[in-house]
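All protein chains but one are shown at their positions in the complex.
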Amino acid sequence: MDIGLLGQYLANGVMLGTMYALVAVGFTLFFGVLDVIKFSHGDVLMIGAFTGFTTYLGIVAIGIENPWVALVAVLVVSIATTAALGALIARYLVLPLKSAPPLNILLITLMLGTALREGVRLFYPDGSNPKAFPALLPTASLELGSFSLRADSVILVSAGIAVIIGLNLLINRTRLGLAIRAVAQDEETAKIMGINYTMIVLVTFAIGSGAAAFAGIMNGLYYNEVNFGMGLLLGLIGFSAAIIGGLGNIYGAILGGFLFAGLQTVGAVALPFASAYKDVFAFGVVIALMAWKPTGLIAERSSDRV
Amino acid sequence: MKDDVMKTPIPVSLPPLATGLIAVAACAIFGWLFLLAESEVAVLGLVLLAVLAGWGAQKTGLSATLGTAMHQHSGAMNGAIVASLLAVIALLGTEHFPLLMLSTMLLYLVAALGLNVQFGLTGMVNFAGAAFFGIGAYTSAVLTTHTAVPPLLILLAGGLIAALIGALLIVPVVRTAGHYSAVVTIAFGVLFKTFLEVNEVLGGPQGLMVGSMNVFGWDFNNGPVLMGHEMSFYVNYALLSSGLAILAFALTRRLERSWLGLALDSVRLDETASACFGINVVRAKVLAFTYGNILAGIAGALYGMMISFIAPNSFTFSDSLLMVSIVLLGGLGSLWGSALAAVIVVLVPEKLQILQEYRFLLFSVLVIAMLLFRPQGLLPRGVRSYFPGGRAQR
Amino acid sequence: MTRTASRRTVLAAALTAALSISLTTPALAKETVKLGFIGPLTGGVSNMGLGGRNSAELAVDLRNKDENAKYAYELVPLDDECKPNVGVQVATKLATNRDVAGAVTHYCSAVAMGTVDIYHKFNLPIIVWGAVLPDITYGNEYAEVHRVNGTMINQNEVAADFMVAQGYKSWAIIHDTTDYGKGHNTYFTKFLTEKGGKILGTFGVTSDQQDFTAELTKIKELNPDVVYFAGLTPLAVRIRQQMDKLGIEAEFQGVSGMKSDAYFAGLSGDLAEGTVTFLEGAPAAKLPGGAYFMSEYDKAGFGENYEAYGPFAFAAMNLLIDAVEKVGPDRKAVTKYLADVKDHESITGPISFDDHGQNTVALITKYVAQDGKWVVWEDSEYASGKRQLKHK
Partner (left out) sequence: MSEVLLEFEGLAKSFGGVRALDGLDMRVKRGEILGLIGPNGSGKTTSFNVVTGIYTPTSGRVRFDGRDITGLGARKVYEAGIARTFQRSRLCLDLSIFDNVMIGNHARVNNGLWFNLMNRRGLRREVEDGYARARELVAGFSADLADRMFAPVGALPMIERRRIEICRALVSAPKLLLLDEPSAGMTHDETAQLMDDILAVRDRMGDLSIVIIEHEMGVIERLTDHCVVLSYGRKISEGSYAAIAADPEVQTAYLGVD
């Protein structure tokens, strides 16, 4: 295989990994503060993408042509709406179930995911068919032999990584991040320290969902297509990535995201048998990894006080 | 099941056993009507009636009386429940479709009982219930078409193969906990379905035919003749599924109410402390995981024969979710809860067919509502006891 | 209590909404005959199922408006979720309902394979409106089972012939791993190799996959003349889009499952331009009945497009109604009537059933994407030479 193609695979993998990592980071955040898995995350991402798409249609309808203006509007509206949705989910579906078995939250958010998906399919105009997401980024491309790198891909990956770094800084360097970490560490103590527990939970869910919206837009801009089912698999993969990496740890999420992307790429290209087995391969490796490292590659600090 | 009593006011003076028997009869009549209900008015009316009756039973203390009846007269109550199940089957007699739904429900209950041991008692999450169910179904497809193994043995084989394949997962499942083991089973579920699809040996995405059940020359795909009337052939399956469900229920109940059940509960509640008191955590987990998979596999094997055609699409992640929702809606560890929830999860989407494309939306909203209003499940599990009518009363 | 009450209102509202869609007011004094429809109304391929459901409903509605009709017809639409087990459930429900005289069923082949036994067992005459697996009609001897659309055999034979004639030499195949995609792959591979085409690589993908860059990069390396895709529109859109991302210049060729207007709605710019696809049946728009169907469909104001197989559902339902009009709502009689159908006019061309109930008029129409529409090949600027398909 020539170097150009190898580079191409690498570039594809990095793109995919960034997207997975963005989704995984959301799972990690929610798990960090509340010890819950919000399984509707993938479908929230889809809502983000559709909100962005609708915003774009609105922008075009009022006659604004500049792609950068459109892009900013799409991002702002989509992230704001989705963040609000995330906070609402936390407030009305997750917090009320805090004392119930943790599996209930998993089930209720799974069902919410189904409801969101079916809702878009049924009530968005022609929602059961894919939509063409506009290409708002420059598409100039760099061709090196069989390697082609497009400007939009570079921008998207950089933006994605910037968001992940930004989230990391937010968690580790700001007062808000301190409060989030305090809640994550010990709810009771955080409350005694005067932290508004409910508020922090809602904010965290808003942030995580906002990140999902960003990933949704990124997805739309990269593939130029969005559809009502796009969140299902992304959610599943993001969750798996967060787990393999090790929950409650942003670096774990990033590692898991890129690992999963790598596995899929290798599975599709380099396996001696048919490429249709690539998911069998990827998920098989996940199982093996979990047998080897039962608490993820970057293990969560044990909170099991004896 | 015991909450869905008709709304007729029952005099408080009636002894618990009488109340219980009346309630069982009422449930049976209700179930019979609901299975037959076709028109939207009838379905809606019956659902409302059930909700009102459940609510009323709570308010009037009727459900507590029923609990007492179940405890003090468990023999009579269980007998009555079995009898009314048989009565419903006999009443349905020639009605193919309701019998098919009833059998489906019972087989889902068997699988859900297995899952309940896994995560209701032991706290091991299994999101691949449909995969183990599917392993059973595929086992029966292969064995009925390629071998002369007697079909009753095939049911056992379905369970065993499910347990064997499940054994591949034992290392990761035993080592991981909570969400981490959720990922292991989710990965397995996805892997299983994709493998079936890309693999040609097992029929690929087009699926496989499954032979019918046959006990000592009695072919289940011919309707039995009762007093000169030919019954639906699904009566056979309904009877066998009932037998299987009763067996699974009794066995699971015994498991729960034994030292092993205590060990499973203890492992769920505190693994470290359990180990410190000499409980063999690994053994408990292996036991629960295998037990659950066997039940799912057996149920799947019979389901395959009944449906007579299977394909990977019937055993997806969302089917596993249906099974998980049976356990959660019923209440973790609650066996009667699983029975009630199996009725809801299997029958309600079917009855929502009148809503056509809106039915899944409504179903998911209904489940969300149920979880919000009854976070501990519809029939939460009571305090452990060892023997019916034993000392666990106070 | 107020919360419960409001939930109940929502439920009632939803019910009413659904009922107003599905039920039609039967004319007075006519006997009502129930006819079934089964297809995927929820889940990933629901656009196809809804398109079929609407088309079948349209056929029923139009007939009910006809004063000369002997019966009032009522559609019983059921959802099979594209899952065999659910399919068996609803098929049993329909087949054991003695009021149902016949049905138009199934888009998904695996589901149809599972249900044909039931129709036979309960003597319910059915006409398949979308599933394309040959075995549905040819794998059994059931008199009850018919199909108006062609099988994937016909389609791929024509496709292979046509593409080789266009001068293409080498192919890369992407198919989804459902029965639909895999079946198409099998037949296309068979016919193409017979005609001397070369297949450089075959890639199976799952039907909900989003990213195809790994497969496509490999394809870029293989450098085929044509990328053949067997699957449904959503995947086709993603693959075409990502081909462009990676700078793959090959021609894009697809199967009937992507002949949908959604292909254009999903693709930005002129990416769709020049894509070739094939569909069983005559081009509806060119037949008088077809134009009528299209205008009536628009008038009825359905929320969804009729999609590629809607016309077949319409034709099948019309045929079924014709049968009932002729011989009455009797299952055996309807089955008998259908067995003798020869050259029955429909909006998808004439229908003639062979002894397996398969429509033998294996008309396959070639389409090319031109200016945001699917244009019948013979009428296109590509055929006239004004435009060129992609040749590297």
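Going in written order, the chains are labelled A, B and C, and every chain counts its residues from 1.
The working rule: contacts are C-beta pairs under 8 Å (C-beta built on N, C-alpha and C of every residue); 3 or more make two chains touch, one makes a residue touch a chain.
Note that the structure is a prediction, hence the values are computed from the model and not measured.
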item: Chain not shown: contacting residue from B:V82, B:L287 or B:V348; value: B:L287
item: Contacting the left-out chain in the complete assembly, out of B:M101, B:L260 or B:L329; value: B:L260
item: Option touching the unshown chain, where B:L153, B:V215 or B:L269 are the choices; value: B:L269
item: Positions on chain B contacted by the hidden chain, ascending; value: 251, 254-255, 258-263, 265-266, 269-270, 272-281, 287, 383-387, 390-394
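The working rule: only the chains that are shown with their structure count from here on.
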item: Pairwise touch network: line, ring, star, complete, or other; value: complete
item: For chain A, residues that touch 2 or more chains besides their own; value: 118, 274, 276, 279
item: Contacts with two or more other chains, residues of chain C listed in rising order; value: 42, 46, 50, 177, 204, 206
item: Residue ranges of chain B touching chain C (in the complex, touch as defined); value: 40, 44, 48, 51, 95-97, 100-101, 104, 194, 197-198, 204-207, 303, 307-311, 313-314, 316, 350, 353-360, 362, 369
item: In the complex with chain B, residue positions of chain C that touch it; value: 4, 7-8, 11-12, 14-15, 17-19, 21-22, 41-43, 46, 50, 53, 77-79, 82-86, 88-90, 92-93, 96-97, 108-110, 113-115, 117, 122, 133, 135, 177-180, 182-183, 204, 206
item: Chain A-touching residues of chain C, taken from the complex the two chains share; value: 42, 44, 46-47, 50, 177, 202-206, 208-211, 213-215, 217-218, 220-221, 233-234, 237-238, 241-242, 245-247, 260, 262, 265-269, 303-305
